[in-house]
Each structure stands twice: as C-alpha cells, then as structure tokens.
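Every protein chain but one is kept in place in this view of the complex.
Then we have subunit A:
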Amino acid sequence: MQALIVSNVLLWLLLIATAVVILGLIRQIGVLHSRIAPAGALMMDKGVEVGQPAPQVTAADRSGKPVNIGYAGERSTLLFFLSPTCPICKSLIPAIKAIDRSSDNLDVIYVSDGDPAAQEKLIADAGLENSRYIVSPEVGMTFQIGKLPYAALIDASGTLKAKGLVNSREHLDSLFETELMGSSTLQQYLKTQSESPRIHTPS
C-alpha cells in the first residue's frame, strides 16, 4: 500500500512537470513565430549602387534646420526610411534607437513622408522628439526607395556602404555586417563564394 501511494504521488508530480514542459515548449513556438517577421519579396534594387558615392541631398528637419545627407563628414550616417502608415516601421524604431545609443560615430536620421499630424503622433508614441527626423519625399525619391522600412548606411566619406529593405533587427544588423564583410548584398557574397576555386559548385 505504502509503495503504491508513493508511486502514485511520484507519477502525479511527473505529470505536472510534463505539463509545465509542454506549456513552455508551446510558448516558445509562439515567441519564435513573433520573431520571424515577414521578410518581403526579394526585389531588384534601384538607385545608387553600394560602393558608389551616395546621392547628395539637403532637407530640413522638423525644426527647420538643414540636414546634409551624402556629404563627407566626420561620422557615418544611417538613414532609416519609414512612414506612419507602416506598422513594421514602428516595430523597428526601438532597434534603431538601440543602434543610435550604442554607436558613437554614427548619425541616425529618420526620413519619413506623409500626413503631418500622423508624423507628430508617431514621434510622440516612439519618443523620437530628440532625434533627427526629416519629413521629405525628396530624400526618398533621390534614393529611389520603393519599399518600407528601408535603411541605408553611408560612411564618413559619403560612400553608400549598405542598403536594403529591413523587416527585422536581423536585417538591420546585416547592413553593418555587409560593411564589415565587404560584400554589398547576400547575393554578391554568395557569388564571390561560388567563384572561389576551393568550393565546388555544379555548373
């Protein structure tokens, strides 16, 4: 009798533990799903090619101060193209702010377009009051931005180092990664890899 009771209690405890593990696993699947943001279709990029001098354009920020983009300066520039109507843009703003805080030699400029009242609301919601925020369709047109959210990295000498559609923190980090690796896109990286003789590729 004693043994049966002990075994029964033990089985119940193990069953509770199993249920906790199942709950934890299913929760983790949910978190994974929320991390895999829609990546968007691969698109042919227009505009200036990576490695070329970035187009030079000047636009006024919210307080009317002129902001020079694409000119040689002391610091690199990260352009983040967004719009108040794009929900993924909003979800990326914390990541952009984190990058802004963590790097000393990088200027982050938010470039937006659209209804002024919606801009004000976005700025207030995301806490961008002290950031450089430009509302100007010209900058987007100069860089030929077709899709949002889009980011472009320009180095101190005014060269376009990386650019691309950014749908997640990983995409954003990959911009800095491409600068480090010297390949402008993943496609180009794969191409140079396959051209190197050490790797066998079927032809």
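To be clear about the criterion, a contact is a pair of C-beta atoms (placed from the backbone, for glycine too) under 8 Å apart; a residue touches a chain by one contact, two chains touch by 3 or more; residues count from 1.
What we mean here is this: contacts and distances are computed from a predicted model.
A.B. asks: Choose one: "Methylamine utilization protein MauE", "Spermidine/putrescine transport system permease protein", "Tungsten formylmethanofuran dehydrogenase" or "Extracellular solute-binding protein". The correct choice is the protein name in UniProt for the chain not shown.
C.D. replies: "Methylamine utilization protein MauE"
A.B. asks: For the chain left off this view, which of A:I22, A:A60, A:A98 or A:A118 is in contact with it?
C.D. replies: The single option touching the absent chain is A:I22.
A.B. asks: What does the interface between subunit A and the hidden chain look like in terms of residue numbers?
C.D. replies: Output for subunit A: 5, 8-9, 12-13, 15-16, 19-20, 22-23, 26-27, 29-30, 33-34, 36.
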